[in-house]
Structures are given as structure tokens and as C-alpha cells.
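The complex appears here minus one protein chain, its other protein chains still in place.
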């Protein structure tokens, strides 16, 4: 263990101003509900990952044009996470509406990486990073990204 | 955006074998419930952060001897996260019991860093990393770690 | 304990057809997400109560014109439940959109009763019943319904 007053700078990204966001990113609005919040009166941290997952589902459905529910259901294709990360810049309260923009950072053979910027008004309140791996839901082993999803991802990356 | 088949090695920690875990770490058992799991039949990722939070609460209460509920409640001391991260090595299913060990990585002035190793049998199923910041729950601004908590943290770090 | 093949008829309300719903009720659409669902592939029952709570919050905000978040927050007025009940007619799956109509059944001095009809297409998938009691959030004791809320409730009842 180390002691000291500083977190390394690697661990401390700076929040973006909304005007500095890369243009062309798809975003969705999610309202913070009573049930998202904890006795400290702000969103309970684990719930933010649920909120991010809803934004990602909607991005597949509404922007990529590929139903998340068909992929997971009849197509038996898992869209699980190898890792999930969030940096919290400021708390969010019930009644706030977060505007969550999805950035695609990398597309590999059987995985891709997403960055999610959640704005509360003009300031970024939190940022998520997820590495998604496509899996076979019967074996829970990774498999190549399905062709239609790959095409849609690469198309989104150009936008 | 970049394309390619590899995730950088920085992003890919290797799971530990339980026998390789640092001795002396406190741990707690948490059973995976039906309600933790999703239509893929495995734990829904955001729920893991809730499971980690329960382990952390219990660590304060049972090992550090400082009530999490008193800190948040009457003492108005937030124990929020600046960041939260998890690496997923293998899925967990309903009925599994995770043994979650808490490692204290760093103690600063108003923050500290935790690493949580969650074992499913002998293999590490997932690992969490959290940077905790102590805050004033009225202003939501950071404040120094309370003295009794600091003493308990430094004592735990020596164990 | 009793044994036998029948549930008493008291316990078995019949689902409504959407066309049979009382006219003039406010309703809101809520989409079923991956995280709402369980390993049986359908909504995990406790999550329906969360979904109903979101519908009720939105009813206060959007239809009654009284912010749920102001009531709970600065106005320190709890809108807790004395009882909560749901009858389940058919399961709901991820990707489904429920249209939830709010019916106000009774207004008392410090409580009122709501019935929520959740339609999946034309058929009622489930129905909720909640008795709400207005409380002082400092003492957790009941108090009369605030005047503005009472006026809004009685107005809604006439619609």
C-alpha cells in the first residue's frame, strides 16, 4: 500500500464541457428517478451502470438499427462486458435528466470499446468505459462480432 | 477510433488463483440470487457493483469496526466513489457463492483506494477497483478522512 | 393451511381489454429493459414495483403538475405506501413497451389509493394497487395531504 495525498493523474480524467464533445455522437436522455437514489440523496453508484446499460441498449436499437433484444434472445449472442469503468465528476439528483452520448473507441474481432459521456446540463457528470465482447450464450465463450453488427459499428465510427 | 484484434495488455489483468491472494485480507461470502441474474442466465453486470458495495459496507462494519450506517447517517460523512472499475474473468450464476476479499491499496488525505477480488471457488471471477472519497453530505464536497476511520484504515493496511 | 385446486375468486381479478379502460386516465409508456428481466427471460417480479413507481412519479410531475422530487426533497413530504399489490396476468419480455394508466380510487385525509393498469399491446399484463400515505419525512408519521396535492388529486378524479 502507498500513502499520500495525490491520486495519480492517470486516474483523474477531466470532465468535458458539452460543447467540446465530438460532433456526430448519438445520445439519449435518461431521467434520474427516486429509486435510483440513495440515502445520501444522490444516485447510488451501482445504479449508474444500469443507466449506462439502458443507454447502450437504446443505442443498438435506435442508432445501429440492430435489436439488442433479438441479439440476446433468438440470436443467442451475448454482449457482455470484459470490463466496466466509470469516473464520477459530480453527483446527480432525482429529477435531473442526463444526456448520455455514446462514443465508439475501438472495434476488434470479437470485442469493441465504448465510452459514454453523461451530461447534466452543460457539464459532464460522469463518464463510462466498457469493453464489450460478443459471446455465444450457450457456451459463454467469445465469438466474432456478427457481420451486421460489425458493419453497423464501423458505419457509426465514421459518423 | 482504432481497429484491430487486440485489447492493449494494460486493459487485461489476469485472474488470480485463490492461493496467490495476499494473506491477511478480510473477506466475506455473498450468494448470487435469482434477482441478480439476467436473461443470459448470469449476473447482470451492474448488479456486481451493488454486490461489491455490500462487501465494502460489511468490511467497514465487521473488520474496521466503524459503522458505515453511522458514517452516512448521523455523522453525515459520504463514502462516495471518484471512480469504480471492474474486470470480469468468468460469469457467475445463481446459486454460486462469491468470496470477496478487500485489499486497501492506498490511503490519501481525503480518499483511499480499494481492490476487491471475488472468487468463485478457487478462481477469481471478477475484480473491482474503487477510489473512495470522504465527503460532507451537506455540501457534497470532499473533506479529510475522519480520524477514527484513518486509524482503522492504516491498521488494516498493516495486517 | 388449506389445500385444494382453486384460488378464491376474490384473489383473481380478470385482465381488462384496453378498450374497456375508463376514459380520461393519464398514462405513460415504459420500455422493458434487459436489466428488468431474470433468467426466466421475463421481468423479475420485484422490478415491476419499481416500474410502477416510475409511472407514479411521472404522473405527479406530468399530470398533477406537482414535482415528486420537490415533495420528497425540499418539502420533506413522504409519499410512502401503506400497502402495495400487483396481479400478474401475463409475463412481459425485454423490448416490450408497457402503457401504464393511473386510476385514482380514493382520496382520504392523509392517504389515497391508486390503481395502475399496465397494458402490453391491447391486453392488460398486470395491475397494481397502492395505498399512498403522506408523511412527515423527519418523524415518519402521517400528516394531512398538502393542499396543492389535494386539489390536484380531486381535479384528476373528476377527469
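Per-chain residue numbering starts at 1, and chain names A, B and C are given in the order in which the chains are listed.
Simple rule for what comes next: contacts are C-beta pairs under 8 Å (C-beta built on N, C-alpha and C of every residue); 3 or more make two chains touch, one makes a residue touch a chain.
Everything quoted here is computed from the prediction, not taken from an experiment.
Among A:46, A:108 or A:128, only A:46 touches the chain that is left out of the view.
Hidden from this view is one chain, which touches chain B at 33-35, 41, 50, 53-54, 57, 67-69, 72-73, 93-95.
Counting the whole complex, the residues of chain A in touch with the unshown chain are 34-35, 37-39, 41, 44, 46, 94. The set of chain C residues touching the chain not shown comprises 1-7, 11-12, 39-42, 44-47, 49-50, 52-53, 72-73, 78, 80-88, 91, 104-109, 111, 113, 131, 137, 140, 154, 157.
In the analysis below, only the chains that are shown with their structure count from here on.
Centres computed as Cα averages put chain A at a distance of 20 Å from chain B. Note: centroid distance chain B to chain C, computed from Cα atoms, is 35 Å.
Averaging C-alpha coordinates per chain places the centre of chain A 30 Å away from that of chain C. Shown for chain B are the residues in touch with two or more other chains, namely 39, 41, 44, 46.
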